[in-house]
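A single protein chain has been removed from this complex, and every other one stays in its place.
So, chain A:
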Amino acid sequence: MEKDAKVAAEDPKVDLFEDDDEFEEFEINEEWEDKEEGKDTTQQWEDDWDDDDVNDDFSLHLKKELESNTEKS
């Protein structure tokens, strides 16, 4: 894993003995209601964002840039 190598090169021991993202233990008898599958997912994620709308600021700026004839240095 190159990324580990990159970190390890800077700090050989420190990062190899940690995990920032250790999952918290559930209680032995912890219970909870299961969410209905799919109910939340549409509210959490977007898969139709790749639209043809070019009216946002970035796109308008881009358009202006492309239309400009002056050479910018």
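General remarks:
Operating definition for what follows: a residue touches a chain if its C-beta (ideal position, glycine included) is under 8 Å from a C-beta of that chain, and two chains touch if they have at least 3 such contacts; residues count from 1.
Operating definition for what follows: contacts and distances are computed from a predicted model.
The unshown chain of the complex is recorded in UniProt as "PCI domain-containing protein", chosen from "Eukaryotic translation initiation factor 3 subunit L", "PCI domain-containing protein", "Cytochrome c oxidase assembly protein COX20, mitochondrial" or "Alpha-1,3-glucosyltransferase". Mapped onto chain A, the footprint of the missing chain covers residues 1-4, 6-7, 15-26, 28, 30, 32, 34-35, 37, 40-41, 43-47, 49-50, 52, 54, 56, 58-59, 61-63, 65-66, 72.
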